[in-house]
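Have a look at the structure below, then the notes.
Of the protein chains in this complex, one is absent; all others appear in place.
For reference, chains read A and B in written order, and residue numbers begin at 1 within each chain.
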Amino acid sequence: MAWVSSARKRSPWLLHYETGGCNGCAIEFVAALTPLYDLERFGMLNTGNPKHADILVVTGCVNARSGRVLRNLYEQMSEPKVVVAVGVCACTGGIFHDGYNLAPGADKVVPVDLYLPNCAARPEAIIDALLTAADLLAETRRRDQHAHQRAPDQQG
Amino acid sequence: MKRRTVIPFGPQHVVFPEPIQFRLILEEERVVDAIPALGYMHRGIEQLATVKDFTKTLYLAERICGICSVMHTLAYAQAIEELMGIEVPPRAKYLRTIWAELGRLQSHLLWMGLAADAIGYESLFMQTWRAREVVLEMIEFTEGSRIMTGSITIGGTKRDLHAESLEFLLHKLEHLEQALNDIYPVFSDDPLIKQRTVGVGLLSKADAIKLGAVGPTARGSGIAEDMRLLGYAAYGELDFQPVVETSCDSYGRMLVRVKECFQSIELIRKAIAKLPPGEVLVKVKGRPEGEVIMRIEQPRGELLYYLKAGGDKSLARWRIRTPTLSNLPPLVHMVKGARLADVPLITLSIDTCIACVER
Partner (left out) sequence: MLTNVRLISKDDLLETVQELARDNYRLLSITATEIAGGFDLIYHFAQGMTMLNLRFSIGYEQEVPSITPFYFCAFVPENELKDFHGIKIANLPINYRQLFILSELTPVKTPLAPRAAAASGTEVLPE
């Protein structure tokens, strides 16, 4: 079903969650959706529902309370899924790294596939990251399908 | 007694880019009580400031909030300057004013877009954010970056504006004004927007004072209070009056913000016309000592800093009271009695900035 996979690659849906930080990156993510940058021309759509989403965009540093929410959102997304950490906060904790309330990086809570370190990631960079994520998504799909097809005889 | 239901609203919700939760207690469709649950964005900045060098805390101040980053650095720099007795060159003061107003413009446009989105007016959302990109272009051209600019520093500014930058600013301001002229009648007259905002989220003047509302939330309820009148930076030399609406509802608060955009454009033009020549940065030596209170007007209202320094390399105490924090009690008051469907819009109408609230 190659056409399904290629069609999906062209329309990944996004779920955005701001875990902390200063929301500079969150605003830039929204800016990337609007007319000047227009992420939607790549078929990407921002959705509020984790069950519809393929790519999880994490911005900001993960703190004690939002880590649980992030974990929940991640678990509710259906396979295959890709997680993109946008901004240095989401990658390592950034300037708040030494704070008492933080996990240093989103990868302590959910598996992160792509890192975009930047303090206030630019919309261009976000678009680049999301396109890479879409490729990755198509690839994981293919890998998963292979694994799925091979699974029965491995069992046997 | 009617049956009561509790609905958690948030933390992840399409209307806000940021997480906040309200536990809404409902009787049928009406909200009878709302309990805010915070803490999804807390980073502990006040504690970090007590271990970091006070010059580095400037960058921490910038990262309290990505939307009013310029204003936070402005307030912090002014507070430290007051403690150390530094006199900032007049040109730097004007530059600070210009950048602060650009920051206000982009913040208000951002809010107008989000409000249009919450109403369900997708095309208006896109339209305002397109106008916002014009402002961001100006910010990037004059400050070097879109969000975290680092342009204001202790003792002045890091950059200077040359004749061509000023030319560029004036040219772009004209573009922006045109775009705003197109958007303004939609916000003020469109029946769809009026239906969703007029009479929604009432906050009387007396309540606004009692509950401590600040900024556009207070000005939308007829309180003519604007910290820019204190005359910090160059505001004392630019003649202006605060924008006040008396309808006391979401519509009034929205109009205040839309009109303030025009006011900001005027202020920037005046500042450019009056821009004095000279240096923009003075050398800073020594360490701060003493106590100071700094109040400035952010896009969302009055910001209050209390700084205490004991001559050490880091501050002894840095208290940050952001505008949204003092607008929370009015919000809880407004949500009571509202319909569930209006809650997102009422929440937006105070222009919540959760990153600021939780620091």
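Quick note on the criterion: contacts are C-beta pairs under 8 Å (C-beta built on N, C-alpha and C of every residue); 3 or more make two chains touch, one makes a residue touch a chain.
Worth saying up front: this structure is predicted, and the values here are computed from it rather than measured.
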Chains still shown that are in contact with the chain withheld from the display: A, B
Absent-chain contact - pick from B:G144, B:G199, B:G290 or B:G337: B:G290
Among B:M126, B:L166, B:L202 or B:L229, the residue in touch with the chain that has been omitted: B:L229
Missing-chain contacts mapped onto chain A: 63-65, 67-68, 100-101
Contacts of chain B with the absent chain, listed as residue ranges: 35, 38-39, 42, 44, 46-47, 50-51, 82, 209-212, 225, 227, 229-230, 290-293, 295, 302, 304, 306, 308, 316-317, 319, 321, 325-326, 328-330, 358
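Rule of thumb we're sticking to: only the chains that are shown with their structure count from here on.
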Parts of chain B lying in touch with chain A, wherever the complex brings them together: 11-14, 17-19, 39-45, 47-48, 51, 59-60, 63-67, 69, 110, 113, 125-126, 129-130, 132-133, 136, 145-148, 353-355
Contact footprint of chain B on chain A as seen in their complex: 16-31, 34-36, 46-48, 60-61, 63-66, 69, 73, 94-96, 98-102, 119-120, 122
